[in-house]
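One chain of protein is taken out of this complex; the other chains stay put.
Here is subunit A:
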């Protein structure tokens, strides 16, 4: 636990240093593309006129000065599979973004979608020393949360307090200064495979960059694709990426659940490639130009040229009707959505007061997806696009960049996490003192 504290706190300090320098890069490492945005913080954060939501939802503190995207390499299911390849891709995208921003970036905040995220709900309770809740009491109650055994080789990625209760009043977002006897806290903890995090950290270090923060891309997509009241009332964000589909549930502006399905748009492309026996690149092109999930009578007559380069005239002049293509795409999309449905059911999504579902991510651009999703996931489905931030180029405003834009917001206004509060003194290891005593006893 202490090691986690230290590494996460080191990243926090790095983030602070980056904010002071005013330039930080955010890096969304996906299975099909890697996006990099360079942010400049210009320190206009303090000029928020009212406590309410401003025209930019209070996100006016930074500006995007560089943006680049490149085809991802060596990433499978949102995890780094071939480090050298991924390093090359990160270098490519950073070089382009730096060129556009004309500034050197030293700090990077990264997000990734895979690595088997697993959510835990933690609860803790302490008696207050004096009647008023102080920051120290908050730290104590967070430390008092009973951490489940999340297994060997896992690492905590997020640990956010989502709710505080004082005596019998619950739903407090900030209990400091209030008066009561018992303080209880609920915390949401997200763990991922430690190996994936280490691989990512190593890749970024190999590119001469400092890692200033890590986030789950499901969480980031939720921040940017859900609007304010959806986050407040309860909504699920489904980020359909290339290799994995992230699911995150928000309520009261806190993420309370995150998971990922290890299927995405690349699997659809693979199905097309296998079904029509064409290369992946051709399959990708056919999917983006002609893809769909709802077949109509018109689609039987619309023939698609598959093309080919074999030299065999018959083989190269094959055509397929759009209905057949939809027949390939639809089962896979249904499978993904069914899997998402299972995850949402497991998380108890049906108990939320509002059951809004927002589909985002590049794979959500298949025509007719919202209709299909409404049949599987529930009636309240909409397609989400990332929020507008200052200076964002038009080319990166599509739904595929929800996670990247959300990571910008995360970098500018990070949620309080466990490690932002000081460790209570009684939790410090007593070992050092005991060792000193032992040394004295042994030597005298």
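Throughout what follows, contacts are C-beta pairs under 8 Å (C-beta built on N, C-alpha and C of every residue); 3 or more make two chains touch, one makes a residue touch a chain; residues count from 1.
Everything below uses one rule, namely that contacts and distances are computed from a predicted model.
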"ABC transporter", "Cell division protein FtsQ", "Stage V sporulation protein AC" or "D-ribose-binding periplasmic protein" - which is the UniProt name of the missing chain: "Cell division protein FtsQ"
Of A:98, A:269 or A:402, the residue in touch with the unshown chain: A:98
Residue in contact with the excluded chain [from A:129, A:167, A:208 or A:229]: A:208
Options A:20, A:310, A:379 or A:443, residue touching the unrepresented chain: A:310
For subunit A, the residues touching the chain missing from this view: 70, 88-89, 91-92, 94-95, 98-99, 102-104, 207-208, 278-279, 309-311
